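Every protein chain but one is kept in place in this view of the complex.
Our next item is subunit A:
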Amino acid sequence: MAAGDIGARSFGGRAAAIINNPSVRGLVFQIAFVAALVWFAWDIADNTARNLQKANIAAGFGFLDRTAGFGIVQKLVYYTEASSYGRALLVGLLNTLLVAGLGIVIATILGFIIGVARLSPNWLIARIATAYIEILRNIPLLLQLFFWYFAVLRAVPGMREKWTFLGIFHINIGGLHVPRPVFADGAGTVGLALIIGVVAAVLVARWGRKRQEATGQAPPAGWIGVALIIGLPLIAYFALGRPISFDVPVFNDQGPILRRGFQAGSGMTVIPEFFGLLLALSLYTAAYIAETVRAGISAVGHGQSEAAHSLGLRNGQTLRYVVIPQAMRVIIPPLTNQYLNLTKNSSLAVAVAYPDLVSVGGTVLNQTGQAVEMVTIWMIFYLGLSLLTSFVMNIWNRRVALVER
C-alpha cells in the first residue's frame, strides 16, 4: 500500500471507520431497538385507548372514588358497603399480604424441617419426608386448595355447634372464634413496652454471643430475652390499670335456629376460607422449599460434617453451626423463587371465596366494567410485591454470601 493512498482515502475512510466500529454500531442498533420497543408499546397503549373510546367503554381510574356497595367477609381495615372501590381494593390487598406473609413463614419452617428430615439417617423419617414431598409437589395446587377447604369445612361442627379449646378458642364451620382485644387509652404504651422488650432482648442476645466468643461462658441470654419480652409489657399493662380488655365471642344456643351460634360482631372470627388457603399454600410450597433445603445441604462437602464430628460436635450442633450456615448460600436464591411463587399462587384465593386482591378486584371489575384498568392494577401490585420480595431476599443473600478474604 503506497503512502499517497492514505491521504486520498482519509475522508471516506473516517466515515467507514465509524460505521465499521463495532461499539458505535452496537450502540446504534441498541438505540434503534429500544426506540422500536417504546414506539411499539406506545402504539399498543394508544390503540387500546382509541378502541375503548370507539366502543363507548369508559376509561380512567376515576371509578376508584365511587361507592363500592358490596360486602367483604374479611377486612383488616375499616370497610363498609359505603366505602369506595379504592378502599375495597386496599382491603383485598391487605388480605393478600396477610395470607402470603403467614404462608411464607409457615412454609419456610415446615420446608426446613422436612428438607432436613429427608436426609435423616433414620429410615422411617426420611421415607415419610420423601413421601410428603413427592405427593404434595405432584398434585396441582388448585386441587389441594379445594381439598383442604372442603376438608376443613366437612371436618368441623356446624354453625349452631362448636368445639372449644382451652376455654377461649372456639371452632365451627364459621371459622375460629377468639376473643378480640379492645384497646383503651394507654394500650399504645403497652405496645411500646413490647417493642422495647424485643429490642432489648435482641441486644442481650448479641451481648451474650460476644461474651461467649470472648470468654467461652454462655450467659442465659435466651431466658433474659423471654423475661424482657413478656415482663416489660406485663408491667406496663398493670401499671396503667389494664388498658387492654377482651371482647369474648358470644355463643347463643337458645331461640330461633338462625339466631343460634356465634353472634355477629362479638369476638374475632378467622374465616375457614383463610385457613383453607393458608394450609394449601404453605403445605404445597413447603414441599418445594424442602427440596431446596436438601439440595443446599447436599452441596456442603461431606468433609465439613466429618471434620465437625471429629472436633466433638454432636449431630444437631454440626447441622446448626457447620452445615446450615454454608448451605444457606445455596438455598437463598431458589428460596426467593418459592416465596414469589407462593405470593403469586395466593391469587387462587377466589376459588375458595377468600377475598384477596384478585377476588375483590373481580367484583370491582364486574361492577364498573373497567377491565383494562383493573388488570393493570393487579399486574402492578403483583409485580411490585415480587420486586420487593426479591429486593429483601437479595440483601439477605448478600449477607450470607461467601466473602473472599
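FYI, contacts are C-beta pairs under 8 Å (C-beta built on N, C-alpha and C of every residue); 3 or more make two chains touch, one makes a residue touch a chain; residues count from 1.
As a working rule, contacts and distances are computed from a predicted model.
Hidden from the displayed complex is a chain whose UniProt protein name, among "Osmoprotectant transport system permease protein", "General L-amino acid-binding protein", "Succinate dehydrogenase cytochrome b subunit" or "Acyl carrier protein AcpXL", is "General L-amino acid-binding protein". The chain omitted from view is touched by exactly one of A:20, A:47 or A:122, namely A:47.
Within the set A:263, A:298, A:315 or A:376, the residue that contacts the chain not displayed is A:263.
Of the options A:282, A:359 or A:389, the residue whose C-beta touches the omitted chain is A:359.
Of the residues in subunit A, those that touch the hidden partner chain are 29, 32-33, 36, 40, 43-44, 47, 50-52, 54-58, 69-73, 81, 146, 150, 153-154, 158-159, 173-174, 256-259, 263-265, 271-273, 350-353, 355, 359, 362-363, 365-371.
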